[in-house]
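Left out: one protein chain. Kept in place: all the others.
The block that comes next holds chain A.
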Amino acid sequence: MRAEVQAAPFIDREEAQRARNAKLERIGRWVLPIAIMILAIWLWDRLCVWYEIPQYILPRPGVVASTLVSDAPLLFTSLLVTLKITLLSLLLAVVGGVGLAVLFTQSKWVEMSFFPFAIVLQVTPIVAIFPLINIYVDNQTAKLLICSWIVAFFPILSNTTLGLNSVDRNLIDLFRLNGASRWQQLRFLRLPAAMPYFLGGLKIAGGLSLIGAVVAEFVAGASGQSSGLASRIIEAGYRLNAPRLFAALILISAAGIVIFLVLTLVSHLILRRWHESALSAER
């Protein structure tokens, strides 16, 4: 048996440099933000000590962390309430946004007639609409849902409408040639073609539905046992309980980050085999 002789691949200096840079970039992408974050927290802690800032104005990070643990039952129950509103409204935004978009693309006339209403809903600040919703709707959950839905559904509607209309003309001709029905054209052509646009809208809507839920709760001024994180923040503000305020804030922003990451992952998994946006820059 002959021993396999494997020559080391010849790499010139430029290629070696490029490989090194790529490796550094891969590491830096994770290490840098984490390092900066740790540095910022350390600086926050030091500032509190150096300037002897009282806890009710700016609590030290350690205190916030221990509050997060000690108030966990209260805070996480509230987080669940807020998340329930957020996810429900996101779900309704998907159903409503996609449904309306499909309706719009079935007829130019429908789109022309109703799109302005969607825009009016979008551009009017939700805080200004809320008192009306407050008068008309009794159920607390329904109030918050409507509010959050109004904020979240527009990006899905407008993106999906754009996507449904951005179909290769030749493919439409091909479907016509093969005698495709309206339903077949929607099912096999327009909906798949709109997918990247829809997912882009969904990512925006995910963040907005959380914002909508929190804002709605703020304006509703809901309090009591089954209330969300926003009411915990208001409460803590009144009582100058800054550590709990910070802890609640951290939870909200963590929820937002998780929602964003999950939606990004979903979008990547769906598009990775065909869409330009999901391709790695390997060439």
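Worth a mention:
The definition used in the following text is that contacts are C-beta pairs under 8 Å (C-beta built on N, C-alpha and C of every residue); 3 or more make two chains touch, one makes a residue touch a chain; residues count from 1.
In this section, contacts and distances are computed from a predicted model.
Chain not shown in the complex: UniProt lists it as "ABC transporter ATP-binding protein", one of "Putative membrane protein YdbT with pleckstrin-like domain", "ABC transporter ATP-binding protein", "FecR protein" or "Ethanolamine ammonia-lyase small subunit".
When you scan A:92, A:180, A:204 or A:266 for touch with the missing chain, the hit is A:180. Although one chain is hidden here, its contacts on chain A can still be listed: residues 168, 170-171, 173-180, 184, 188-189, 192-193, 195, 273-275, 279.
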